[in-house]
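A single protein chain has been omitted from the complex, and every remaining protein chain is retained in its original position.
Coming up: chain A.
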């Protein structure tokens, strides 16, 4: 039931994910953070099989950190996304693959461009202007197709995100009550209230 969205704009990427952790019909937690900060300019929203998600996200987080320690510089978003994709693709052909879907958003400080990657558990990756995973995708993608503007200001980007969250709240049977929203731009990662 995890829902995650992300969209790019003029010099930033917004990543949003709901904060509920449920098991069967029971809500266990309403303040779970499903967006990892991988490096100063890289975010990753993860969803999928409970257990796998956190295991995989932490594995990625620590390897990205290890690279940064070894090489002084952090991987740029395209390279990081490729490495993460390969980790999932290799896992797919293992005895027990990770069932984790990702949205990887980052800001490239060398070219000053925002990047967003949609990645699924099979290791399918594509660079996109906006993306969604989970039931939210059914409602949000058409909205984003109509309202997304790659040149929009952060304020307008957040307004577009708001539209998506409202649509999900209106049409989805079981609606998550809270979302965590993180933004990455030239100044790094920060959390915003929506």
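Here, contacts are C-beta pairs under 8 Å (C-beta built on N, C-alpha and C of every residue); 3 or more make two chains touch, one makes a residue touch a chain; residues count from 1.
Keep in mind that, in the parts below, contacts and distances are computed from a predicted model.
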Absent chain [UniProt protein name; select from "Ribosomal protein S16", "Cullin-3B", "Enhancer of polycomb-like protein" or "Proteasome subunit beta type-3"]: "Proteasome subunit beta type-3"
Residue touching the undisplayed chain, where the options are A:37, A:89, A:141 or A:154: A:89
Listed residues A:37, A:54 or A:122, member touching the removed chain: A:122
Chain not shown, touching residues in chain A: 85-86, 88-89, 92-93, 122-125
